[in-house]
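Missing here is one protein chain; the remaining ones are kept as they sit in the complex.
So, chain A:
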Amino acid sequence: MAISIEDKSEGKAKKDGENVLLDVRNLKQYFPVKKGVLQQVVGQVKAVDGVSFRVFPGETLGLVGESGCGKTTTGRSILKLTEPTSGEIIYKGQHLEKLSPRGMRPFRREMQIIFQDPYSSLNPRMLVYDIISEPIKIHHLAEGKGVDKRVYELLDLVGLNRKHAKRYPHEFSGGQRQRIGVARALAVEPELVICDEPVSALDVSIQAQIINLLEDLQNELHLSYIFIAHDLSVVKHISDRVAVMYLGRIVEVAVSSALYAEPKHPYTQALLSAIPEPQVSGMKKQRILLQGDVPSPINPPAGCHFHTRCRFAQEVCSREVPALKDLGNGHLAACHLAK
């Protein structure tokens, strides 16, 4: 099953292997379900079940999917905030999955994360100055007065000013707090930033500000992003390529414009048809309604995870796991029927 996916991506990776920043291969993250007094493991939540993708320098890879499909867990596994069950995480040719917490430390400078909730992602008892200067001190990126200078630089970079340094997080609005979170992530001068739904907790008007900030920073600092979101229009705007996830697996990867113009996977089609659009009178957009709920990740359906809700499902779909096939121009889809 997942082996075929791995073969595929490995084949691809070899072609342009030099240029890959992050290569995730067949990543799995299972969480045990424990029951009873003896805490016996009675099952596993397959939050991420064989995910493979690559991120190239300077690009933004969008990761979309509905709640509970494993997008956030994927992001956290890559940073080893949760220890992945299996799979490979290769950053600039180095395998991260085997590294101890100590061995991971140099890579903490290279990969950072911006969190969804700007209210819980900042320590309420720390001054903004301490929040931003801590990573600088931990990684010895500056000494003495240099730390102050760097903190002010970072505040300036994210559109705050030095007066804000001596305040506590509760004195800021959601948008400002998210800027502080961005400044903290950038303090270590990372190359790859995992944005875990960075705008979904914000007002729509502020979402645009933060998105623009992220784009400006990308151009200025040559960052790569993994942009996790469930808002398809936000992802379309910011991403170069988009990967769609369903129940712990990637079902489709393509260049943003291609994916939105011509989705190949039935799930992506359904997902895209759900984007609300202003309607011209008389023209009714056809909406694909999926039947039923997302199956439980504890006991996902055999074969293609999506076959229980797919309009086109055939007998083969419940039997064989579809591999991510290249349908031309780097458009990959995991569907037996996609052409």
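Quick note on the criterion: contacts are C-beta pairs under 8 Å (C-beta built on N, C-alpha and C of every residue); 3 or more make two chains touch, one makes a residue touch a chain; residues count from 1.
The rule we apply is simple: contacts and distances are computed from a predicted model.
According to UniProt, the chain absent from the figure is "Oligopeptide transport permease C-like, N-terminal domain protein", selected among "Carbamoyl phosphate synthase small chain", "NADH-quinone oxidoreductase subunit A", "Sulfur carrier protein ThiS adenylyltransferase" or "Oligopeptide transport permease C-like, N-terminal domain protein". Contact with the chain that does not appear here is found for just one residue of A:S67, A:S100 or A:S205, A:S205. The missing chain, though absent from the display, is touched by one residue of A:G50, A:G87 or A:P135; that residue is A:P135. Contact with the omitted chain, checked across A:N19, A:S86, A:N123 or A:N212, is made by A:N123.
Only one of the listed residues, A:Y30, A:F53, A:Y91 or A:F115, touches the absent chain: A:F115.
From the options A:R179, A:K236, A:R249 or A:H265, the residue with contact to the unseen chain in the full assembly is A:R179. From the options A:L79, A:L154, A:V253 or A:C304, the residue with contact to the unseen chain in the full assembly is A:L79.
For chain A, the list of residues touching the undisplayed chain reads 76, 79, 81, 104-105, 108-109, 111-113, 115-117, 119-126, 134-135, 138-139, 158-161, 163-164, 167-168, 170-176, 179, 181, 184, 187-188, 202-203, 205-206, 209.
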